[in-house]
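Read the structure below first, then the notes.
Only a single protein chain was left out; the remaining protein chains are all shown in position.
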Amino acid sequence: MSDVLTVNKLKAYYIMNYFGTKREVRAVDNVSLTIRKNEIYGIAGESSSGKTSLIKVFAAAMRPPFEIVDGDIKFDFGDVKIDPYAEDKSKVDALRWSHFSYIMQGSMSVLNPVRKIGKTFEDFALKPMGVSKAEFIPLVIEHLKKLKLSPDILNSYPHELSGGMCQRVTIALATVCRPKFIIADEPTTALDVVVQKEVLSMIRGIQQEMGSSVVFVTHDMSVHANITDRIGIFYAGRLVEEGPTKLMFEQPKHPYTYHLVSSIPRIGDTQRRTSLEGKPPSLATPPNGCRFHPRCPIATDKCSQENPELVDVGEGRRVACFHSDKVKPLLEAAQ
Amino acid sequence: MFKVFSDLMRYNIEFAIGFFLFLFVFIFGALSFFSPVDPTQIYMLVPDIKPNAQYWFGTNSRGQDLFWQMTFAVRNSLLFGFTVAMMSRVLSLVIGLVSGYAGGWADRILMFVNDIFVSIPVFPILVLFFFVLRDDLTTLNLAILVALLGWAFDARLIRSMMLSLKHREFTQHAIFSGMPMHKIVLKEHLPYIMPIVFSTALANMIWSIGIEVTLAVLGFANISIPTFGTMLYWANNHSAMIAGIWWWILIPVVFIAMTFLGLYLLSVSLNEYIDPRQRLRRMGGGS
Partner (left out) sequence: MSKLLEVKNVVKKFNTGGLFSNKKLTAVNDVSFTLDKNKPEIFTIIGESGSGKTTLARMILGLESTTQGEILHEGKLVDGKANRSTRMKFMQSVQPVFQNPFEAFNPLKKIDQYLVSTTRELLQIEDDDEVKTIIDENLQKVGLSHTEIMGRYPHELSGGQLQRTAIARALICNPSLLVADEPVSMVDASLKMSIVNLLQSLRDDFGVNVIYITHDLATAYYISDRIIIMQKGLVVEMGPARPILDDPKHPYSQLLKASVLSIADAGNGQLQPATDLIEIVNRNEGQIGKMQTYEGSRHVREYS
């Protein structure tokens, strides 16, 4: 199986200069991962752990002060191979929409408020699709139908649509050209569960039909459970655990993953769910050692001094925790 | 401000070209203040002299020095375009803001009027006014008329911008943070709207100068004042083309082209720059 995207020891920081004092936010800190062909890779993690930052690197959507400090990243689409940061910008832009597309978080701000939705479609998708305008509109309408959107919305301005409708419009924009690599940042947060299910199965459908790859960022663990093939868990700018979806839910090996999986409330269950103690670490001054140790119920002295490497533990899984082999009994004992 | 300018000069070739073209035309127009001759006087010189060392642009069949004639034409045309743009911007800003902000009936009525102005044919109306007003159609009156006809499209744009800003969550957030509405409009909305006003101002100048040229070439304007249009009118009137006095046509045409191109490039490059989305990107945020 070939890899579409290979990321090696990537470090990408926001480097800011406030009147002479330098401030670094280490949003992506030493991340290595590969995205395979024909898979959906889920990314979950703490708010502000750098998920959006990481996929901005993937999508070649970095803007200063965000910079790659170290490491490299390579795409291999089969017909084209590209290193998005070594190559000319225009070359990358030519692949946008046709080879890879990016559904941004907070989709409303992407749509131009003074342009009708239909015009926005023409702006972005007409050229990469390579069809005439007369053929284009029916194709778009057909595609909107799959997302349960009526053709009327092409004549609306973004502010006339509900949050969920806007979100589906951006999904439609990113998928209408059927790209090989889709990067989606919280694409279904504003949808009701019925539509969400349909949209997810549409994304799944396109992915399987095209054999493309999807990177899917969401906080909703039940979405991860049902759409992804593999999941990577982020904490404070680092990848702390990665593995096949099924195993991640059944036997989490990192205490943070364990917490994520067990904190999900369910209908019919009124047991009080707690959130993690303490505050998320600041990425400008991260704690020493394992970054999770101040909030970890099973942390030992070693955890506060040494940084656990992300190591292969078999079954296609990688974990960064000193206690990965006995997380469950330790956590249960700690409670 | 200066930093922005120098950045634009350095990184945006369109802006640099546009800026120099416009600067050249502008300085040329300013020379008219030092003109030794009165542009309305005729037969002061030997007519039809080719451009030479003494008369750089030659003279025309009416015995005028084309160099100085041209400086006045540039000045008058730019002034005309500027006046129209200013007046029509004020109109479209006020009407767009009121319409978008007030909404409801005020909006419907204003937009109804707006639709009428968008759809009426500008050129025949102006010709009509020329025949009615004749000598009363001074340059200022013409500018007022053109401004009255040229605000509608951009008012619509500003209205829709305002409408969407009004609906944006940050507006509501500001309201519920206790900020007074006038402050919100001034501080939060105008930064989004002013760029439109500026960039459409340049486009409007091109449009209005173009209107003036068309009217004047056909003689529907006060032909005693030198402008781009009236210069071409007189050249035509004296069959300059047939008579072989090519410079009388060529020189105004070159200046018109430079003015239009300069304004166009400025408008395009500024447009890209001042769009808040783009600016946000440059700040490192947004998308």
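A few comments on the model shown:
Labels for the chains are A and B, by order of writing; each one numbers its residues from 1.
Just so we're on the same page, a contact is a pair of C-beta atoms (placed from the backbone, for glycine too) under 8 Å apart; a residue touches a chain by one contact, two chains touch by 3 or more.
Everything quoted here is computed from the prediction, not taken from an experiment.
Taking the full assembly into account, the omitted chain touches A, B. Which of A:T6, A:N30 or A:S48 touches the hidden chain is settled by the complete complex: it is A:S48.
Considering A:V114, A:M248, A:C296 or A:V319, the position touching the chain not shown turns out to be A:M248 (whole complex).
From the options A:Q196, A:S212 or A:S324, the residue with contact to the unseen chain in the full assembly is A:Q196.
Counting the whole complex, the residues of chain B in touch with the unshown chain are 108, 111-112, 115, 168-170, 172-180, 188, 191, 276, 280, 283-286. Think of the hidden chain as still there; on chain A it touches residues 14, 44-49, 52, 105-106, 108-109, 152, 156, 160-165, 168, 186, 189-198, 200-201, 204, 219-229, 244-250, 259-261, 263-270, 272-276, 279-280, 282.
Methods note: only the chains that are shown with their structure count from here on.
Chain centres here are Cα means. That of chain A falls 48 Å from that of chain B. Per the touch definition, chain A reaches chain B in the complex via residues 14, 61, 63-66, 104, 109-110, 112-114, 157-159. Within the complex formed with chain A, the residues of chain B that make contact are 157, 160-161, 163-165, 167-168, 277, 281-282, 284-287.
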